[in-house]
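Here it is, the structure in full.
Every protein chain except one is present and positioned as in the full complex.
Order of writing sets the labels: A and B. Residues in every chain begin at 1.
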Amino acid sequence: MGSNMSGMRYEAPGSVDEAVTLLAEAKGAARVLAGGTDLLVQLRAGMISPDLVVDIKKIAETRDITGNGSGFSIGASVSGAEMGEDAKLLAAWPGVVEGAELIGSTQIQSRATMAGNLCNASPAADSVPALIAAGATCTVAGPKGQREVPVKDIPTGPGKTSLGKGEFIVNIKLPARPTYASDAYLRMIPRTEMDIAIVGAGVNLVLDDSGTCTAACVVLGAVGPTTIIVADAAAALIGSKVDAAALAAVSVAASAAASPIDDKRGTIEYRTKVAGVLASRAAAIAADRARSK
Amino acid sequence: MNEQPKQFKWVGTRTIRPDGVDKVTGRAMYGADLTLPGMLQGKVVRSPHAHARILSIDTSKAEALNGVKAVVTAADMPEAESKPVAAGEAMINFRDLAENVIARHKVLYEGQTVAAVAATTIDIAEQAAALIKVEYEVLPHVIDVLEAMKDDAPLLHDHIFTGGVKPKPEKPSNVANRVEFALGDVDAGFAAADVVIERNFTTEPVHQGYIEPHAAVADMGQDGKVDVWCSSQGHFMVRSFCAGLLKIPMSKIKVTAAEIGGGFGGKTTVYLEPLAIMLSRKSGRPVRMVMSREEVFRASGPTSGAALTVKIGATKDGRITAGDATLYFQAGAFPGSPVGPAAMTAFAPYDLENARVVGYDVVSNRQKVVAYRAPGAPISEYGVESIIDELAVKLGIDPIEFRAKNGAKEGTQAAYGVKFGTIGMQETLAAAKATEHYKTPLGPNQGRGVATGFWFNIGGESCAGIRINEDGTVSLTEGSPDIGGSRASMAIMAAEVLGIDVAKVKPSVVDTDAIGYHFVTGGSRVTFATGMAVVDASKAAIDEMRARAAKIWDVDVDGVVWEDGHAKPASTNVGDFEPMALAELAAMANKTGGPISGHADINAKGAGPGFGTHICDVEVDPETGFVTVLRYTAVQDVGRAIHPSYVEGQLQGGAAQGIGWALNEAYLYDKNGKMENAGFLDYRVPVASDLPMIDAVLVEVPNPTHPFGVRGVGEVPIIPPLAAVNNAVAAATGMRFTALPISPPAILASMAAKN
Partner (left out) sequence: MTKQHITATINGEEAEYLCEPQETLLDALRDQIGLTGTKEGCSSGDCGACSVMLDGRLVCSCLVLGVEAEGKTVETIEGMANGEDLHPLQQKFLEEAALQCGYCTPGVLIAAKALLDINDNPSETEVRYWLAGNLCRCTGYDKIVRAVMSTAADMRGA
């Protein structure tokens, strides 16, 4: 516990408006608490010392998953574990769900939320590539009311978001799903679990009834300060039957688009190569899932 | 020579461990679980620099903070004398130990203790710690072992003149010591070889990784008597070190060993205990100190990182003609790396005419190295076993056969001087070869690796007390902190000797006032040495009970024997007496002379060395370099498995640590000499999904010097995995790696270079 944490205030408002007011009027630093699996780690390490923590879990709008193939709304307090238990969500968006479910251990899963993962803005966040590939949007509540923001516009750099003072995410929305559509998320870690991604790849695609890809989005994580949307990879998929040649082109495009750093978790050379490998593998899985619908 | 009974009632059975229910219900008390009335919370101030002179320490603001009851620095500890002391299986200098407990003039690694504070809450203690102002003169630092050996390297100590070289150097350096073991003539041996392979290897420092951080509570009274409660592998060591560091008579220090949440060698020295005593003395209140996980990494000792060159030659029909190795081990901030044992064990599994190992103990600005399970041997044997494998492949000989052909046997002269007695090297090789695992075919991108390991195991001082209670139950006391279930084995051995139900024997690890001196729980010695003391104590109790029966029957004590838990007349000549059970004699104790007990205080000799052979199968993803451990078998000569489940557990646990060492674990430093991965997120120990089942095959070649044939088992299992994994990856990829950990980036980069 940081030594300047005495005096930290905890509030658990019951409505969006109360939460906005608390955050907007906070004198010092204020943080939003949902699952707490990033916030508490940072508190304990003394990396942050907020004067106010606003727990949003009592706000009804943040707690549920609603919807179906015509579109889902996932509340900001919904945990990865709860997402995995929603059969409709899992069937429509297996990639989004597996991205969220790869965050940490079973214990972390019981608490961690996509909104928190998104707003923590780690370049290696596991839930973000698939969300962006899905074309997800989020409802942001703030002093000026509520607005819909594409998820890709939230993280602006490592640890930084586009949210202003007093703003927080209420829910994340996924669009309607055509029949033969699916997604997938893969990541590279040194062990089998419990690691931060060295590379992440989320692929979302739509096939027509002849098996030809009509829409695609390929997003890389952990190989740049924020996620990277690889337009060339999507272009390689669209119009193809997602065959070996298309997948090879996806791989080349992904490696070319990656701009990673060397750090204690991986090297530039490694991340660049593996970005290509994972992007094509994720595309193959998404296509298989779409075909089997 | 002890007779080895063939049939046992309790030895070899899988009893429920006596401390088990407490451990599965959360009742067992570990170091941080004790609360005393008025207890304060302690916090350590640590150096942020890898190398610096301490110019001044200003504690005034901290002392003035409301709730702070004591602040200590090195000024509160007497100057320590320079003398060698044993810390687990390593020897260190006592003055260095004192400096490592709290720095006096210099800090030599990031994380070294500079001051400590005790306050009414941990929050206040942390605030106070932040208010302590230390002025440093930052000095250039050196991390890497080979860099530290250079003439122009930053000098850590100006009193280190390399030992073991003649003439003694005139200039101080970071090379603390040079050791050499040699046998025969290696040059002639290499000349006679058809194939010679030489490689350079590197390993990184790895931490023992115990899940329980260091924790201690000290409570000193006004008369200077102090009670210490701590998580430690040796509470007698704690008493001894604290007495010496703080100049307190040993009789005034009582140390109780809490249940311990892992040690693996890392808790065979002191960190918090002397600080807690100093703070308790100054504040007049009990003080608890607990390390955070980050502190465990930054401030307690990992094992050495090393650079090594290994060269082995063999004839084309598979006979090794010479082995030569040079080892450079970094000791961290103070001398005392395990390069000595590493040198001694390097070629010990083999019967060689010509062998030489030279080792260098080098200081550098890193955490002071501490024992880690078979200290040094995993590193040296990693190099040797990797080259043995390469030779076997090159010569077209099965890797187990190659080792068996050259393997140590009874009578083999080891390069480090000892002639082996009854050992189990060949038996473990044969058992490994006979496993179904070894015969199972492999698929694409898969490879199999084999490696052996050797460790001396030690005996040492242990004591035991057997007290026969009035109701015929038995209280067994001993003083070896129980890190893996040893109390179960003690009860088994006592029950076996006494001839009573093991459920009637209650073993306890008692404090330093209640029993005689014990060497630490380490060196794979507890089942051997403390077990021997338990057997001797049980026999002494039996002798006393025979004497009581003799008194009751009014016969000579020589006429009474002990069988199946009963005193019996030796023959019908002695008389026609009904056997008397232990419980009956116990009930009559006060009429026959008073309480019945037996004690033994020994320095156990004759520890039997251990050998192991491991088989590892891996699969390597050719596109990402990811290594999956598919299958693992650990075979070991265990002498006699008193409690087979806990012996298997040692093999499995050691193998898991070795796999982590091979694939993922390493200390990473930034350019300022600070550890970058001081947490379980980026210091990557194996998790449950990383490992397959680990088949433990126990081979029993009894050790003739122990009443039940026990050999130490705890340390051997961590030695073979490093090379077993390395050799498996080589088989799977066709490429040899010479740096640990073997990381996916390294594998992928090698594959790219190859193509």
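Things worth noting here:
Keep in mind that, in the parts below, contacts are C-beta pairs under 8 Å (C-beta built on N, C-alpha and C of every residue); 3 or more make two chains touch, one makes a residue touch a chain.
Being a predicted model, the structure only gives us computed values, none of them experimental.
Checked against the hidden chain, the listed residues B:Ala98, B:Ala119 or B:Ile260 yield one contact partner: B:Ile260.
Checked against the full complex, the candidates B:Thr477, B:Gln657 or B:Thr705 give a single residue touching the omitted chain, namely B:Gln657. Touch with the chain omitted from the figure is made, among B:Gly42, B:Gly479, B:Pro507 or B:Gly649, by B:Gly649.
Only one of the listed residues, A:Ala24, A:Val41, A:Val149 or A:Ala215, touches the absent chain: A:Val41.
Summary of contacts with the chain left out: across A:Ala24, A:Ile65 or A:Ala81, the touching residue is A:Ala81.
Residue positions on subunit B in contact with the hidden chain: 14, 16-17, 19-21, 23-30, 32-33, 35, 123, 208-213, 259-264, 290, 292-293, 483-485, 643, 645-646, 648-649, 652-657, 679-681, 685-689, 691, 693-694, 696, in rising order.
Contact between subunit A and the absent chain runs through residues 1, 5-10, 12, 33, 36-37, 40-41, 43-45, 53, 55, 57, 79, 81, 104-108, 110-111, 192-194.
Keep in mind that, in the parts below, only the chains that are shown with their structure count from here on.
Annotation: 44 Å between the Cα-based centres of subunit A and subunit B.
Looking at the complex, you find that subunit B touches subunit A at residues 122-123, 126-127, 129-130, 294, 623-626, 628, 663-664, 668, 676-677, 681-682, 684, 686-687, 689-690, 743-745, 748-749, 752. Those residues of subunit A whose C-beta lies close enough to touch subunit B in the complex are 1-6, 45, 188, 190-196, 264-267, 269-270, 273-274, 277-278.
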